[in-house]
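For this depiction, one protein chain was excluded, whereas all remaining protein chains were kept in their positions.
First chain written, first letter: the chains are A and B, and each begins at residue 1.
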Amino acid sequence: MLKKVFALAAALALVGTLGVAEARPRRAQHIESISANSRVLVMTPDVQLSLLTAAGLPEPREDWSVSGRDNLATGLAAALEREQHAPNALDPATAMEGRIGQIIRLHDAVGGAILSNRLLKLPTIERDHEWTLGDGVQELATTYQADYALFTVARGSYASGARAAAAIVGLVAGVYIPMGGQQVFASLVDLRTGEIVWFGFVTAGGNDMREGDGANALIAELLRDAPL
Amino acid sequence: MNTTRRGLLVAVAGGAVASGCATIPLVRAGAYQAKGAAFSVMLARPWSDMTTTVPQPRGVRVLTLHGLQLNQLYLAGIAPGGSLMRVADRDTPRPTYRTDMSEQELVEFVIDSLATMNFQDPQSTGLRPQNLAGAPGVRFEINTRLETGLNFSGTALVARSGDNLHLLMFLAPSEYYYGAFVQEVDAMFASATPA
Partner (left out) sequence: MRVLAASLLALAIATSAAAQEVTPAPEVSQEAVAQASDVAPQSIATTPEVAAIEPQLAQPTVRPPPSRARPAIDSDEGGLWGMSDRAEIEARNSGQLERDPALNAYLYEVACRVADDVCGDIRLYVMNRPYFNASMAPNGYMEVWSGLLLRAEDEAQLAFVLGHEIEHYRQQHSLAMMRTVRARAGAAAVFSIIAAGAGVGIVGDIVYLGTLASVFGFSRENESEADQIGYDHAVAAGYDPHAGHTLWSNLVAETQVSDNPDTRRRETRASIFRTHPLSADRVEALEERAANASGGETNRERYRAAIRPFLDPWLRADLRRRDYGQTAALLDRLAAHGEDLGVVEYYRGEINRLRRGDGDRERAFQHYTTAITYPDAPAAAWRELGDFAARDGRNAEAVTLLTTYLERAPDAGDRAFVEARIGQLGGGQ
């Protein structure tokens, strides 16, 4: 709901900030790649993009959200194919009933826990902690004939021209005016064990997911340490 | 977003600013006595103490293993007039503990508190007598769900000790997380001894 998306967005922004402050979080180097020809369920990316106006009012831009979503979905499928895997799309909004719906919701909760833990570390989470959804994920595996599921979320805003001008004025005046930014994160779930074998995020930098090329570059950066 | 979360986050931020670095205390495995509770339990593994991060009413401690989204362990000693959740101001009505509550009313106090915490349609099942640290109490299971529709299961043990209410409660998503820890929690409940 309102709260949750907002909290997520805020958390994402935070993660972005932390990423800058502490250099990019890196996955441990020892992750083994998933076996070739894996069947990967690519969940329709959840993308919300907006325009940051001069006054700082972010306006939802459905056209950007839709192109960002479609570009990410296409690009992720292509990237998987390049790695010799077999992607298959699923819109989670069509699968929220029954146990599969519970698994998808649990994935949201675990993702929230992973993010929270990056903001405020729990002493009970070891560095190599294996986040899991439990073996209930096998329901997803058998229903959709898949070995892995890939979830992607993107949030962000783009500054308008007037906003950019205001930011320059602001700089002169010594006031920092945020220019917007976009974050993407993703998780890869092993549908036999339920383990989240990889969790990655990236701040968009110069790559614009509203364009096919930008989305592909962003995906390449996002997946650079993915065990594909 | 309600003011609640604001309170939580202001507290988190305030704590982080004050200390320069926010840390969550670790509770070690072994005998553990929650502050304010006159009993101790044996913890089979270490837990993270969220009580300072997410402020609780007097006598209530909340621990977690992997984050409050995935498991919550309540240990509480609640004085008469006290409550299981924190409210922003004294005028906001909320369930409070009273010494003259019947066993069913103790369960109702817990369930109504969960509803006030925005757990959806919480239900108690399987009420049965069980001791808590030697005092006769009530053990029961909880079925509820979050606003997102994620089903949650729980188990709780409440008992009176003098004028106070003692409480142990574990809550987790029904999918995987509850089942993965309930046996350990059960043993922990049984291990409670007067401190």
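Note that a contact is a pair of C-beta atoms (placed from the backbone, for glycine too) under 8 Å apart; a residue touches a chain by one contact, two chains touch by 3 or more.
Remember, it's a predicted structure, so these values are computed and weren't measured experimentally.
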Hidden partner chain, touching residue among B:Gln33, B:Thr52, B:Thr116 or B:Asn131: B:Thr116
Contact residue for the chain not shown (choose from A:Leu115, A:Leu191 or A:Ile219): A:Leu115
For chain B, residues in touch with the removed chain: 1-10, 12-13, 16-17, 20-22, 54-56, 62, 67-69, 72, 84-89, 91-95, 98, 100, 102-104, 107, 112, 114-121, 123-129, 138, 140, 145-150
Interface residues of chain A (partner: the chain not displayed): 1-14, 16-18, 21, 43-53, 55-63, 65-66, 69, 91-93, 96, 101, 104-105, 107-112, 115-116, 119, 151, 153, 155-157, 178, 180-183, 185, 187
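The rule we apply is simple: only the chains that are shown with their structure count from here on.
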Rounded Å distance between chain A and chain B, as computed from the means of their C-alpha atoms: 32
Residue ranges of chain B in contact with chain A within the complex: 1-2, 5, 12, 22-26, 45-48, 53, 64-70, 146-151, 173-177, 180
Residue ranges of chain A in contact with chain B within the complex: 1-4, 6-7, 96, 99, 101-103, 105-106, 108-110, 112-113, 116-117, 120-125, 129, 131-136, 194
